[in-house]
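All protein chains but one are shown in place.
This part shows subunit A:
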Amino acid sequence: MLSGILIFNQKGENLIFRAFRNDCRPRLADVFRIQVISNSQVRSPILTLGSTTFSHVKHENIYLVAITKSNANAALVFEFLYRFVGLGKAYFGKFDEEAVKNNFVLVYELLDEILDFGYPQNTETDTLKMYITTEGVKSERAMEDSSKITMQATGALSWRRADIKYRKNEAFVDVIEDVNLLMSAAGTVLRADVNGQIVMRAYLSGTPECKFGLNDRLTLGEDNLQPSGNRAGAKATRAAAGSVTLEDCQFHQCVKLGKFDTDRIISFIPPDGEFELMRYRATENVNLPFKVHAIVNEIGKTKVEYSIAVRANYGSKLFATNVVVRIPTPLNTARITERTSQGKAKYEPEHNNIVWKIPRFTGQSEYVLSAEASLTSMTNQKAWSRPPLNLSFSLLMFTSSGLLVRYLKVFEKSNYSSVKWVRYMTRAGNYEIR
């Protein structure tokens, strides 16, 4: 497994160096600095030199590097690095160079706890915060306390403390969908899919058993055996009946996967506070919130004309916020003149973009931007690569997949009543028009 964890800043200074095995030598820090940080031609997150492999992720302004010898489980290495970043964020708010420099001891202490001999151990924030804290170890803990911690860290419910109490028991469910679209210049949909996540904030006392239901029909390869024509037909009828088809879902480790596998019930004992309950993918019957009609004409070598129309496809009672349309311009653009029917458009030369912002976009309305870019002449006439036009937005009370939460039931010994809230939001993932 891992031989060491290193953290560098962008200048290549080694901030953290923690070896877990004897084969992790200090000079490896120099190797990484030379081969990766000061090398502009890096084309892979994995570099193997001799028998040493450097796997890195970049987060904010730091590099987090895992050193392994031999043929390690790469999925585990990266998943651990992501988790380490997540822990850093949970502890420091923002995990960047400054946070590391202000918390050297804590970072070392965390690493010592979450990796033993390079094997990832319990990485649950909640449990770790019981005995590794930013304000130093509060008081020398009593014996019972310590064994409580150790039971928690090794138990089957490692993500939840036993003694949680709330006066008011509440659970908030956020259904957040990232809708991805790739549309050709001619307006045909090349790809449309939804990556959804269900985030829960549970403020529930004791050890609550939750059952969760959606309006889904999870196929998970079951009826893949049928002839394809039949299958499409079946899916269409389902959509009409108000259920959605999910391609796949993945769950937080608190969900009892065995139970889900046999009777398709999502049942779990939630961690305290916020966590991501599940992720899902949908590709059938995706409702696209915005339709974009873009005409881009290159007139000779000196001028590009734009006419972009964006239409909201959702109900007129809803409205999207923070709608931003990014319209790429050629690299040699000298001047832009633009007109919009709503919102503000601005040319950002540093990004080669016209940025059109519409703070509030009511359903069923359509707005238009027309612009003209004058180009300077260039010595090397390289064709403009025409990056895609890109949209970002967020839209409340709407799901592109049509997913709805049917119920959330909470069972607890003490039989308290609990209040549940649900919210839906659709955001733009990669919403691109070529």
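Just so it is clear, a contact is a pair of C-beta atoms (placed from the backbone, for glycine too) under 8 Å apart; a residue touches a chain by one contact, two chains touch by 3 or more; residues count from 1.
One rule holds in what follows: contacts and distances are computed from a predicted model.
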For the chain not present in this complex, what protein name does its UniProt entry give, out of "Elongin-C", "VPS9 domain-containing protein", "HPS1 biogenesis of lysosomal organelles complex 3 subunit 1" or "AP complex subunit beta"? "AP complex subunit beta"
Identified contact with the non-displayed chain, of A:S147, A:N313, A:S341 or A:T376: A:S147
From A:F17, A:F92 or A:F172, residue that would touch the chain that is not displayed: A:F17
Check the options A:F92, A:F251 or A:Y416 and report the residue that touches the missing chain. A:F251
Per the touch rule stated above, subunit A touches the missing chain via residues 1, 13-17, 20-22, 43-46, 48, 51, 53, 55, 57, 68-76, 78-82, 101, 104-105, 108-109, 112, 116-117, 119-124, 131, 136-137, 140-141, 143, 146-147, 149-151, 153-156, 158, 180, 182, 184, 190-191, 193, 195, 220-222, 224-225, 247-253, 256-258, 260-261, 276, 278-279, 281, 283, 382-383, 385-388, 390, 430, 432, 434
